[in-house]
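Of the protein chains in this complex, one is absent; all others appear in place.
Our next item is subunit A:
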Amino acid sequence: MAHCCAAIYFMNIRGDILIERRYRDDVERDMAENFRTQILNSKGESASLQTPVRTLGSCTFMYLRHADLYILMVTRNNANVMMAFKFMTSLVDLLRSYFEGALNESSVKRNFVLIYELLDETMDYGFPQLTEPAALKSFILQKGVRSELDAASSTQQARNATLTVTGAVSWRRPGLKYSSNEVFLDIVEEVNLLLSSTGAVLRNDVAGKVLMKCKLSDMPELRLGLNEALEDVTFHQCVNLGAYEQSKVVTFIPPDGEFELMRYRTSEGINVPFKVIPVVKELGRTRLEANVSVRSLFGAKMFALNTVVLVPVPDYTAKCNIVVTSGKAKYDATKKAIVWKIKRFSGACEHNLRAEVSMVSTTKERKPWPRPPISMSFQVPMFSASGLRVMYLKITERRQGPAYSVEKWVRKVCKSGDFQVRI
């Protein structure tokens, strides 16, 4: 059935229990101890070699790792596994938003009372209840933020807030006030590319998300027009899906603060920001020659930041003579690669790397070099690999009408995901 778990644990990497919240009594603390001794610290296999769902006896463990923490769910039933993992990621998001991004062992230790409070509200008897940060923040207050205010007024505020938690618009509470209304909209795209050694495209897709930060008073309705209808797209729960199906306009009443409005993915009509042409030749047993040329395919007015190209070389490399037309390149023995960094890569231009690699000579027979792929990472501001553009962002507030003015900011950035070229 659709319950998630009988207990939730937070552990550090050694497996020490930081938080224990049991929702049902069919699991005991020993289970978590077993998890530590038999899964986390088992000999030979470290936790990184374990699948995220494990069983010991009739007990199932589902866990994920975040920073230096394990979040672990234990159940004896046939739980809804997808819900369990989604709940754990929602919990991570929730705690991160409480701790301003830093969810780790020390922040858990510092705030364990708060976490217990949240665990109490987010789940009851193994069934998820409410995980929306905006709604929870209105009545579970982080120590140090609100409790130093006048105790009486803050309790009063909390009491009022509770009344709205379970209302229809659970993600936003009414009566918000800002002196100036501001909306920030970021389109963040990750482009994945895999080219074969002959230059054929093996995989090419873009995974994007639209992140928003709203500082808006009252109950505004936002309408976001995009230049194309996306095929594979999912939205935050605040978005009116019916309206999108009909008119392809994203209509929503936003939560307060930062949130992820939508995610999308496309594999058609992608603008690839870079073209990489590698020629890597092995000359006998001790020499290797690599020529890599990288050309930027975006407009001359744009530029890429922090471009790094990793050109792999064999393990037993002794020396590299490298010449580059731009940036800096050097051999990094730990990465087994030549690391070529270009701080600022202008649009519509080409840079080359030429390297002569000499290897240590031995009499022993060597295994052939597996020729791992060249990989590349970069950030291109204001570039959209999917071609997605914001046509308009309209904001209306029913009560204030035309008097409601908002400052709008739109940014775009294209990052490298898995960007690889086989050689």
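Assume a contact is a pair of C-beta atoms (placed from the backbone, for glycine too) under 8 Å apart; a residue touches a chain by one contact, two chains touch by 3 or more; residues count from 1.
Basically, contacts and distances are computed from a predicted model.
Looking at the choices "AP complex subunit sigma", "dihydrolipoyl dehydrogenase", "Beta-adaptin-like protein" or "Importin subunit alpha", the name in the UniProt record of the chain not drawn here is "Beta-adaptin-like protein". Here one chain is not drawn; of A:Ile13, A:Ala102, A:Leu241 or A:Ala318, the residue touching it is A:Leu241. Among A:Ala207, A:Val313, A:Ala337 or A:Met376, the one in contact with the hidden chain is A:Ala207. Considering A:Phe127, A:Phe184 or A:Tyr404, the position touching the chain not shown turns out to be A:Phe127 (whole complex). Taking the whole complex into account, subunit A touches the unshown chain at residues 1-3, 17-20, 24-26, 28-30, 49-53, 55, 57-58, 60, 62-64, 75-83, 85-89, 112-113, 116-117, 120, 124-125, 127-132, 139, 143, 147, 151, 155, 158-159, 162-163, 165-168, 170, 192, 194, 202-203, 205, 207, 231-237, 241-242, 244-245, 260, 262-263, 265, 367-368, 370-373, 375, 418, 420, 422.
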